[in-house]
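As you look at this complex, bear in mind that one protein chain is not there, while each of the others sits in place.
Chains: A and B, in written order; residue numbering restarts at 1 for each.
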Amino acid sequence: MSVQFYLFLLINGLSLGMLLFIIASGLTLVFGVLRVINFAHGSLYMIGAFLAYSLSLLMTGGSLFSFFVMLLVVPPLIAVIGFVLEYTLFRRIYRAEHLLQLLLTYALVLILDDLVRLVWGGDPRNVTRPEFLAGSVSFFGMALPTYNVFILCIGPAIALGLWLMLYRTRAGNLMRATVSYPDTLGALGVNVSWVMTSTFMLGCWLAGLGGVLMSSFANIDLAIGMEKIIECFAVVVIGGLGSVGGALLGSLIIGVGITWLPVLLASVGVQEASRWALVFPYAMMAVVLIVRPWGLFGKPER
Amino acid sequence: MADHVLQIEKLSKSFEGSQVFNNISFAVDQGELSSIIGPNGAGKTTLFNLMTGYHVPDSGRVVFMGKDIAGRQPYDIVRLGIARAFQRTNIFPRMSVLENLVSTVITKNRGNLNVVTPSAKLKSAHERSYEILESVGLADVAHRQSGTLAHGNQKRLDIAVALALEPQLLLLDEPTAGMSPEERWQTVELVQQLWENLKITMLFIEHDMDIVFKISQKVRVLCYRTLLAEGTPEEISSNEQVIEAYLGEEV
Partner (left out) sequence: MMVNARNSEASSGTARWLVGAVVVVALFALPFILSQLGRTGEYWIWVTTEMLIMALFAMSLNLILGYGGMVSFGHAAFFGVGAYTVALLMKKAGAPLVLALALAPVTAAIAAAVIGWFCVRLIGLYFAILTLAFGQLLYMVVFQWYTFTGGDDGIHGIPKPEILTPIAYYLLCLVLFLICFLVMRMIMNSSFGLTIRTIRENMERAKFIGVNVRRFQWYNFILAGAFAGLAGGLLCELNRFAQTEFLHWSKSAEPILASLVGGMYSLVGPAIGSAVLIFLKIIVQQAHPSLVETWAIFLGLILLVVVLFAPGGLVGLYQRLTGKSET
């Protein structure tokens, strides 16, 4: 196969990775500040995708206007849901054992996923891409889907935005300080629980954004929440729990790996290559945890 | 040389680039009751951590009874005969006082793999546990949940757990930390009594100079990443370097 073909796959893999990053960065931010791994992150992302679908039905499909409305309305809506969850549930368990925290978020998965099914049903859905993103661009003789290129641009913009926010604003400084010295910060008069709530909302906003972008990227159904949360776990573990930079690297590794592996495996004669490639995130996760449990970008805890 | 229980040879350790010790050497004699003092952050607890396998030294040796134990696993070092009690109480909080001891005695006798006999029916382990609890004055509260004991008693239990390991060398990290003055002197008496009865080597870290000078045969001063001085209480209290570097501040 030609170099061009692999390049094509690489670019598709990178755009998938960027999409993953948008979602996973939310998960890792929330873990970094709240020390809770939120299983329900995938469900919130799924709700975002379905909300985008419902909104698109209300407007002219495929118009630029409706796409912008989705981008502007849905992520904040998910952030509001996040606010409610954080305010009523999460803050009760910050000091509880890991197990109780995980189970609380798992309970939310059970509830939210079933609610999505009650509201939207089990059929796969899709959202029409806005016209100017629907076609393809030619690039070195390849026809790349414009939408993928678009996501490839959005991803780094989000990464840059997060970096600026974390390292160049007071809010970001507070978030980073909360990671290291939650008690000291409280003693200094900082409203730590407000920092936590905001971080959680930001994480949910990112999940919602990922959902909107995904709804025009591929079909959405009831399985996407579970599927993405596991991929996000892999991303976050590979990059290091709580590290946004690590999440970026992890997302790209997983995105490119998922896209490339089936082709690679098929080219060496493996049957059912696309299905075996699904093993990749888990295998990566296991290997990283065994060799370097704190992730590629994280720091060992002791 | 044979009467040294422990020799620290040219030990160095740093964490994330900042050096805690540089080239420390000293030896602990058989049967000695000695102390380590030094300002906060001088690395006293780190030294214990290096001796017991919690940290691995960057270079140098920790020789215990003729064997280099630096970098060995904590459980391995315990079996060789070094036990420690901790600065912050370190017990099994949701188990009874007696169970704390029984599990230690079982481990000491390498009986952990017994999956048949109920641990509550191991008579000799219970007798031994009571014996130790009596020696530290905790026999009355044997059936209490250990996490509910008063702080002073939890520290005693921590020492009792270390004693149950029948160590050659017992390391006590601030045995009187967080105690009232009255409790302090009771604990000091206990330590001295145990040392006299059991004839083991003890090394303790302590902040209270009165205690240090009262019961130690030898005092070592850790300061500025090195062993600043070593000697009898009289020698140390008249050592000008020590007074300048450390005691001077307090007087």
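Throughout what follows, contacts are C-beta pairs under 8 Å (C-beta built on N, C-alpha and C of every residue); 3 or more make two chains touch, one makes a residue touch a chain.
Keep in mind that this is a model prediction, so the values were computed, not measured.
Colleague: Would you mind spotting which of B:19, B:117 or B:193 touches the chain that isn't drawn?
Modeller: Candidates B:19, B:117 or B:193; residue touching the omitted chain: B:117.
Colleague: Considering the complete complex, identify which of B:104, B:201, B:216 or B:239 is in touch with the unshown chain.
Modeller: Candidates B:104, B:201, B:216 or B:239; residue touching the omitted chain: B:104.
Colleague: Touch as defined at the start, partner being the missing chain; which of A:18, A:70, A:104 or A:235 qualifies?
Modeller: A:104
Colleague: In the full complex, which residues of subunit B touch the absent chain?
Modeller: Missing-chain contacts on subunit B: residues 52, 73-75, 78-79, 83-84, 86, 90-96, 99, 102-104, 106-108, 111-120, 122, 143, 145, 161, 164-165.
Colleague: Touching residues of subunit A against the unshown chain: what are they?
Modeller: 37, 89, 92-93, 96, 98-100, 102-104, 106-111, 113-115, 117-118, 230, 233-234, 237, 241, 272, 275-276, 278-279, 282-283, 285-286, 289-290, 293
The rule is simple: only the chains that are shown with their structure count from here on.
Colleague: So how far apart, in whole Å, are subunit A and subunit B when each is placed at the average of its C-alpha atoms?
Modeller: A distance of 49 Å separates the two centres.
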